[in-house]
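First comes the structure, then the notes that go with it.
Of the protein chains in this complex, one is absent; all others appear in place.
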Amino acid sequence: MKAVVYQGPYDVQVTDVEDPRVEAPTDVIVRITTTAICGSDLHMYEGRTGAESGLVFGHENMGIVEEVGSGVTSIRKGDRVCMPFNVACGFCTNCLAGKTAFCLTVNPGFGGGAYGYVSMGPYRGGQAEYLRVPFADFNCLPLPAGTEHENDFAMLADIFPTGYHGAAMAQVSPGDTVAVYGAGPVGLMAAYSSLLRGASKVFVVDKVADRLRLAEEIGAVPVDFSAGDPVEAIKEGTGGHGTDKGIDAVGYQATVSAGEEQPAVVLNQLIHTVRATGRIGTVGLYLPSDPGAPSPEAAEGRLLIDIGTFFERGLTMGTGQADVKAYNRQLRDLIIEGRATPSFVVSKELPLTEAPDAYARFDKREEGYSKVVLRPRDLAGV
Amino acid sequence: MKAVVYQGPYDVQVTDVEDPRVEAPTDVIVRITTTAICGSDLHMYEGRTGAESGLVFGHENMGIVEEVGSGVTSIRKGDRVCMPFNVACGFCTNCLAGKTAFCLTVNPGFGGGAYGYVSMGPYRGGQAEYLRVPFADFNCLPLPAGTEHENDFAMLADIFPTGYHGAAMAQVSPGDTVAVYGAGPVGLMAAYSSLLRGASKVFVVDKVADRLRLAEEIGAVPVDFSAGDPVEAIKEGTGGHGTDKGIDAVGYQATVSAGEEQPAVVLNQLIHTVRATGRIGTVGLYLPSDPGAPSPEAAEGRLLIDIGTFFERGLTMGTGQADVKAYNRQLRDLIIEGRATPSFVVSKELPLTEAPDAYARFDKREEGYSKVVLRPRDLAGV
Amino acid sequence: MKAVVYQGPYDVQVTDVEDPRVEAPTDVIVRITTTAICGSDLHMYEGRTGAESGLVFGHENMGIVEEVGSGVTSIRKGDRVCMPFNVACGFCTNCLAGKTAFCLTVNPGFGGGAYGYVSMGPYRGGQAEYLRVPFADFNCLPLPAGTEHENDFAMLADIFPTGYHGAAMAQVSPGDTVAVYGAGPVGLMAAYSSLLRGASKVFVVDKVADRLRLAEEIGAVPVDFSAGDPVEAIKEGTGGHGTDKGIDAVGYQATVSAGEEQPAVVLNQLIHTVRATGRIGTVGLYLPSDPGAPSPEAAEGRLLIDIGTFFERGLTMGTGQADVKAYNRQLRDLIIEGRATPSFVVSKELPLTEAPDAYARFDKREEGYSKVVLRPRDLAGV
Partner (left out) sequence: MKAVVYQGPYDVQVTDVEDPRVEAPTDVIVRITTTAICGSDLHMYEGRTGAESGLVFGHENMGIVEEVGSGVTSIRKGDRVCMPFNVACGFCTNCLAGKTAFCLTVNPGFGGGAYGYVSMGPYRGGQAEYLRVPFADFNCLPLPAGTEHENDFAMLADIFPTGYHGAAMAQVSPGDTVAVYGAGPVGLMAAYSSLLRGASKVFVVDKVADRLRLAEEIGAVPVDFSAGDPVEAIKEGTGGHGTDKGIDAVGYQATVSAGEEQPAVVLNQLIHTVRATGRIGTVGLYLPSDPGAPSPEAAEGRLLIDIGTFFERGLTMGTGQADVKAYNRQLRDLIIEGRATPSFVVSKELPLTEAPDAYARFDKREEGYSKVVLRPRDLAGV
């Protein structure tokens, strides 16, 4: 079959790879209808990780079940399904606690599994014609048959639940004011989720005009941090109090207005943005090892954090990759009922074969390539 | 009346001060029966704060109501009451949310009020014969008449709820394993509270033998960090997993085994002690300003935190001073029914007049002075 | 001053009564700008309660502070405020737990206090020019100055928080399906609140066309129980499963399609409407004593409930009058930010003097009188 294969830094190609097959009785094989490129794929694309050539990319996958293992109970050939980016077993201590991003079974010794991602276990990615899905009863989210809401449902694999996870960790509740740092796809989903949860006012901080415009379109207040201190702007917009809640959708590659990378700048801004007793949900990535970091401490994921202010204000912070399964059913139901349309972030739909070009343009932040979905074949023929 | 008055660094004296009086209709005056010296009083005692001479110390207070304002409804002359160290109004946004440590009314512009503490508002301390209590209906916890459980109830003003707050923020639940760093009075109360909440195994880390012995006596597992890496010891004691939950009862004056102060050492140890998906409750103090800090960043409360590991493990951390009122009724009821006896931490009972000597010995960490309660008069005569 | 005074069954008049005055230092006097008539006022109006002549009606009140007691801290003359229908102290065990509808102080021996209501304590109602508000710091919700959102804010005294309480007790969460029985003002507010909390689909059951039309206008699915079994209709609309959550906004005066009163019919329908593991929030009134009940058991509030099915399905039910203070700040903020406009239920605005006519017409369920707000003077002159 065809798949998007990593060749080396700045080089992915669509090549033939061996078809996946049912390896365990609990596996299914899914024929991919839509698979998205994620900002985190760029970490590998740019050669900043230990990814080796030959890796098939793609952790935002949906499609039609093609083959079913003998130990699978609830999933049938022909079912339309979406898979969380986290591969999870469903029965370890963490999965039982709903923390599927930290499954202890699928990638022993590490913090959970994922498709097509370095260090996340032996699970080939779904930027391909077919995908093997382990523990299929647990990992497949059933969708209504057909092709309706295809792009909305594709967002259920990662970025919609990830944005929602930020809002959930911050415990965004009806009436809350919220500050979201970062208006990339995940930040927009965090703002969107905050509004779905009943926030009264959501600020979204970024410096890219297109992103801020999208934020405004969904009902958030855009804050351009290149035009002034976002902390001050948000304080002003909340009667001097700061927001009740905050979400970090940027992570360690945060930059200041001038463009310089300052890994802790967003976290520290958030600490000063939320009011005393506030809560912060951090879904932007921080890593215990970052060879390209601006300082030796940062290279080990050790950053200068305003912990004195954090404590004085009695803040709470939740962090970590999203446990997609904790949210994807509920979000699916909102899509089905027409109450959520996360596909507003999708900027382009392309055939799988155009992946190499899409990666290159996305990596250059070309307009229109902020969120690309790929289709191995035309949707009409699915 | 007599009161413990700060004169300057390392100098408190029991002197005559003006009697407190009802200043607002919602005030009461309490005749103090027991008042405790707290480790945080030493910050002022040692002259490391902006406390000015003339300040009356004492935020762990209980006694008998002596005089009642005309706007007080539920408290009557003769009632035995214990006051949370936090002064709070009961009707601001934060008090309504149960976050009385962050009352917006009693000390505007700062993070809450307290008796007898620098920067915590104009509330004289209770190491004295009498104490004015504002918003008395809200701030007085009624106790059974008499003198029974006097020392247990005295612990309700601060350290029992503060230790409990650590366990609550960490969401210690039945069956959990817990690591408590620090076996001072608050750390012991955190361990004790964890056990009350049903923890299956509680580790307590310290290097002072007496403290570790007390930890063991209440059913915790003592870990001497001067004898080896506590993270490794706790990993070993939990089958390699680390604990489900962690509590920081040390704060920024943390020291390493050799004695050197390293403000972030305990937080970073906790990050490596709790397992992925774990929760940390931090009640040890961190400050946004610490003139005596070992580095310019630390002087501004900015510490090098292992945020990469924190995120990778999906940890959650709650922080801040305890909202005593959120817990003191329930803990009182456990004392009344004989299910909790927090007075086990009280090391000495002294007349108020011996406060100067007690401060000096406590400051030198003399044995027997780890938790001193003072009595303005003999309890038998109360 | 002028006030709406109960004379006897079916007879209220606007007469002169003594002006209220500050009785305790913690009181304020509020000049009423808007006060609403509530369905529960009709219980008294119809003479079905022990209300005695002379009672001033009105528990949905807002206005401008006119006079302030010496023990009041946060409220000032001229402040625009809305009062929860529950009078509460703010410091008893129940108020501290957020259960202000069950304040133990303001109406000892009974289940909480209210303005202008039989058996709810000595608190005169606000269908009048002025109102005395006890424990003013706790009971006044501050509003932005001016007259904007007047009718929206008036809904904060009772029906918006009461509807929200139903949704909160049912734990309505993003993605949930919800069935609301009753499309009177409270039922509509329950449906509206469910949508604000992120429900994916909300069914509203009633038989009055106007009410069902309003339900549809806010995005709910109307179910006309006079046209067929609502349980079956909702099952059909949820793929045979039933809803995740249910809200009873009808209470003991429930009627079947033919018009006959069957006090338990709605509760039992809900038990069959929600799916196994579901949750029910009951804000419709049930009473331990109802002289007009159709059976001796019902007269004592003892009804035949499908408890076998309730248990078999593992249902949970929360009940009781709303703790308005638990919700009114957050809902106010949604109004201020334009994200909630509960005034859509207001059907008519009248001068206070027209109260007698309004009561008579409301009691006859005349169109346009489903939710009347009264104004002692023209809003422009406020």
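By letter and in written order, the chains are A, B and C; residue numbering begins at 1 in each of them.
Keep in mind that, in the parts below, a contact is a pair of C-beta atoms (placed from the backbone, for glycine too) under 8 Å apart; a residue touches a chain by one contact, two chains touch by 3 or more.
Everything numeric here is computed off the predicted structure, so don't read it as measured data.
*Asks:* Kindly state which of the options C:17, C:42, C:287 or C:350 is in contact with the chain not pictured.
*Replies:* C:287
*Asks:* Give the residue, chosen from B:180, B:196, B:212 or B:271, that touches the chain omitted from the document.
*Replies:* Reading the full complex, the residue touching the unseen chain is B:196.
*Asks:* Looking at A:69, A:198 or A:263, which residue reaches the missing chain?
*Replies:* Spelled out, the listed residue whose C-beta touches the missing chain is A:69.
*Asks:* Pick from A:26, A:61, A:86 or A:107: which residue touches the chain that isn't shown?
*Replies:* For the chain that is not drawn, the touching residue is A:26.
*Asks:* Looking beyond the chains shown, say which of C:57, C:252 or C:327 touches the absent one.
*Replies:* C:252
*Asks:* Quickly run down the residues of subunit B that touch the omitted chain.
*Replies:* 173-177, 196-198, 200-201, 329-334, 336-337, 339
*Asks:* Need a quick check: the contact residues on subunit A for the chain that isn't drawn.
*Replies:* Contact residues on subunit A toward the absent chain are 24-26, 69-71, 73-74, 89-93, 96, 98, 105, 137-138, 325, 329.
*Asks:* So which bits of subunit C touch the chain we can't see?
*Replies:* Residues 94, 97, 99, 101-102, 111, 169, 252, 264, 267-268, 276-277, 282, 285-290, 297, 300-321 of subunit C touch the chain absent from view.
We take it that only the chains that are shown with their structure count from here on.
*Asks:* Counting only Cα atoms for the centres, state how far subunit A is from subunit C in Å.
*Replies:* 42
*Asks:* Need the CA-centroid distance for the pair subunit B / subunit C, whole Å please.
*Replies:* 42
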